[in-house]
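Right, I'll just put the structure down here and ask away after.
The complex appears here without one of its protein chains, the remainder shown in place.
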Amino acid sequence: MSFVGTPVRRKEDPALLSGRGRYADDLPTPAGTLHAQIIRSPHPHAEIVHIDAVAALAKDGVWTVITGEDIRKMSDPFLVVLKAPVHQWSLAVGRVRYVGEPVALVVAESRYLAEDAAELVNIEYRPLEAVVDPQAACAATAPLLHTEAKTNEISVRKFSYGDTKSAFERADARVALTVEFPRLSFTPMECYVVVAQYNAADDGYDVLANFQGPFSTHPVMARALRVPGPRLRLRIPPDSGGSFGIKLSVFPYIVLMALAARIAGRPVKWVEDRAEHLVAASSGPNRITGIEAAVTKDGRILGLRLDQLEDYGAFLRAPMPGPLYRMHGAITGAYDIANVDAVNRVVLTNKMPASLIRGFGGPQLYMALERLVQCIAVELGLDHLDVIRRNLVPAAKMPYRAAAGSLYDSGDYPRAVATAIGHGRLDDLKRRRDVARAAGRKYGIGFAAVVEPAMSNMGYLSTLLTADVREKAGPKNGAISMVTVNIDPLGAVSVTADSTMQGQGHETVLAQIVADQLGLQPDDINVVLEMDTAKDQWSIAAGTYSCRFTPGTAVAAHIAASRMADKLKDIGAKQLNVLPGDVELVAGKIRSRSNPDNAAPFGRVAGTSHWSPVMLPEGMAPALSETAQWAPELEPPSSDDRINTSLTYGFVFDMCGIEIDMLTYQVRVDRYVSMHDAGRILNPMIAEGQMRGAFAQGIAAALYEEYAYNDEGAFLTGTFADYLVPTVSEIPPVEMLHQETPSPLTPLGAKGLAEGNCMSVPACIANAIADALGVKDVQVPATPRRIHALMEGSGR
Amino acid sequence: MRRIDKDQRARIRLTLNGRALSAEAEPRMLLSDFLRHSLGATGTHVGCEHGVCGCCTVLIDGTAVRSCLTLAVQAEGRDVRTVESLAAADGTLNPLQRAFQNHHALQCGFCTPGILMSFTDYLARNPRPSEADIRDVLSGHLCRCTGYAGIVSALLEAAGYRQSSESGSKS
Partner (left out) sequence: MKPRPFAYVRPDSVDEAVAVLAAHGDDARVLAGGQSLLALLNLRLADPAVLVDITRIAALDQICDLGDKIEVGAAVTQNRLLAWPQLAEKLPLLAAALPFVGHFQTRNKGTVCGSVAHADPSSEIPLALAVLGGEVVLRSQRGTRVLSADAFQKDMLTTTREPDELITAVRFPVNSGRGVAFREVARRHGDFAIVAVAALVDGQGAVRLGVGGMAGAPAVRQIAAADGSTARGAVDKMAVELEGYEDLHATAVMRRDLLRRLGPVVIDEAMRCAA
């Protein structure tokens, strides 16, 4: 009997349901902690002429006001992946480049006082022309964000796989379109929190923050602070109120508050408020993709051309431009396409810096690719689903090496599609459509097929560099996961891991995995996921992002626990006086398989290494703790730029029917079916929760959420009354279906599953809208305003 | 007539989860901050401070309200209840809380206390609501993790529509 694969209820829940969570703002602060308020730029682009803090400093309770000049003297700009002169400090130095950019910091006795004092700081700006549109920003005449870079288009890379030119020459037809993906965030309900201390004795910083990783950002912070890594001790609290990628970008504030603590000589706490979060925390990058297919007359895609222009806002923060490269090896999606040319372009504009967000490049790619496939069907007069099926990677080709380098480890895409449309589901959709259309209503059916990567190859980002530059820099590849299983003197088991948690149920799943190996109950396993970089084991791959938990951390837990089990069996064999092969760990006991009455309680045997190391089998290291480092093979980019960007690849196929409300211009989702193959499912209840959460975020991206700027760079969605997070009333029902094709590459066989619907839903709904209205250009979020413009032809 | 000057700190007395408590506050102190930082009841969360997200929902005299849109001084003399009051003293979850665990109605748990308090009020007034009623009340809360499906299921169980499915009760 195994706990893995069953819907074990969450260990996390009782505390969270009782108000006993331990989120960053709940934890005790050091004596004398002060509170910070950030003064932010009201201008999208301006020179900072003068900062006058005299009146603020004169106020009782105000300790200090910090400016970019102070920060520049004490710290270095953040390391950037690209060698471009794009320097960002934790406060603006000399110039502001987006509305909301931190300009000065007030440190005072309380947040209330700090906000009062912030209003007394007088900052004189000289406004500059701003550029918001990514294409305009590429023009030679565009205002420059970083003058030393001499261009806003700071990276252009061309890739060629196969023979795309001849594919286009021999094609029966070409189908092209341009697709824009907007800016949005998934706005975790808990904003950023940082509590920083400076320890003069060792010139080190000790910071608590609800950071999510990746820990590749830790060296970036330490370098900015001019200390070696061990002197930036970063602690992550036990609970975090959601992240979805967004809580990577707390890192500049970790540096800022660390410096503030040093300047103030006191611990400094900052709790980001929602207004700050919306204007400046983080956003997914917006992307404009020109995409073109060379096709046969029956819809087979022979070749693809993509021009991807991604807008990262005012700065390129590490590890950007991740979203542009994370999907790179899988740029052909679920389709068997041998020839691809791609141009990847990175542009900077006067908007908040973009960064990690759930889906991480997938939604942008699939909006282009899946819209293209729908357009191929329309322009060739074919059935959309037929075109999808004609191009899907066949099951017989698995494992499949995609043109740009990804190794799709397992799957049966055609079978997944057949299952999804089966049981009358597609017939029902068509019936609903026909009834609606017969009554003169606008109804459309959409499909989307996506490959969902999990656990990034840390080398993927170096694809951004040319092969010769990569050669000089040395190889970057792989991804390590680490888990430690500990045993205490009475045989109690605890687990620490290199993931951070924001609600994904890692505590429960790790307990399931370890309990299975040790013959215990999940409740017997104490999982401690708060993190302390000074004492816990971690690598640069640590953190919770890009679905690395299931193919990564969970596997390390499985390995660590099974090694511990093997040791305990050896110890038990000696104590039970049987051969090690005859020992099993079952039901809290260590016992002989052949004679189950010959048994000892787990705790007594497990504690042996503490109490009586001499009783251990000869030559055995004590079984006190077992750390596994799981480092699956992942190659660096090849000399011809092929890169297997992730370890595992799942599959999602979505199908939906939507109707346009003729009274209100709203898109109403009538029926939605989502089919997943994520390999082996570790906890179906938690898996379902992750998928439904991603689905809701997909709906949000498709219909509601967008960070909007006007042409001058003003930010228009600064409150939750303007930035529209869907409520329960806006999330339609979804029918989730599953098939399990285990990954052959990990011992658990599990793949990632928490991002797929973020990638598939916007494309699927856009396809359905295109079908309903018979239009080619569908911009998401498909708001009533945009639908009105499409229907009444009155411009955006 | 109660009067507190602009920079004056006054002692605010109220009943929190059955216990008479007090602390000093300026008039402008928000009830959410007062509960969390003056009285140490950190189970109530702050998600937007402009009344949209619902994380900070508490009961005042039994009525669910946004504590970020309430001044601490407005709760003076009132009976305030927060999420900390729901479980039994020994930690046993009440039926509403249990339903949330049974149906995986929470992930990060940050929005959860507010939702629990809203429905502690609502189900006391309407013990047998329709699913539409439940959805209408739930629409006063934002949750980013769950997609709401588990929450609706949990509330249907709490409203008596579903057997207490201790579904995944292997643990």
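Labels for the chains are A and B, by order of writing; each one numbers its residues from 1.
What we mean here is this: a residue touches a chain if its C-beta (ideal position, glycine included) is under 8 Å from a C-beta of that chain, and two chains touch if they have at least 3 such contacts.
Just so we're clear, the structure is a prediction, and the values are computed from it rather than from any experiment.
K.L.:
Touching the absent chain in the whole complex: find that residue among B:73, B:87 or B:106.
P.N.:
B:73
K.L.:
For the chain that's not shown, point to the residue among A:116, A:452, A:498 or A:755 touching it.
P.N.:
Considering the complete complex, A:116 is the one touching the chain left out.
K.L.:
Go through chain B and note every residue touching the omitted chain.
P.N.:
Within chain B, the residues that touch the unshown chain are 1-7, 26-28, 30, 33, 49-51, 54, 57, 63-66, 68-71, 73-74, 118, 121-122, 136-137, 139-141.
K.L.:
When the complex is taken as a whole, what residues of chain A touch the one chain not shown?
P.N.:
So the residues of chain A touching the unseen chain are 111-112, 115-116, 119, 273-275, 662-666, 704, 708, 716-717, 719, 721-722, 724, 726-727, 729-730, 783-785, 788-789, 792, 794.
Here is the rule we go by: only the chains that are shown with their structure count from here on.
K.L.:
Using the average of all C-alpha atoms in each chain as its centre, how far is it in Å between chain A and chain B?
P.N.:
30
K.L.:
In the complex of these two chains, what residues of chain A are touching chain B?
P.N.:
3, 6-14, 16-21, 23, 25-26, 112, 186-191, 239-244, 273-275, 502-505, 508, 511, 521-523, 683, 685-686, 688-689, 692-697, 719-721, 725, 727-729, 731, 733-734
K.L.:
Using the touch definition up top, name the residues of chain B that touch chain A in the complex.
P.N.:
26, 28-29, 36, 41-50, 52-53, 55, 82-84, 86-87, 91, 93, 97, 100-102, 104, 106-113, 116, 135-136, 138-152, 166-171
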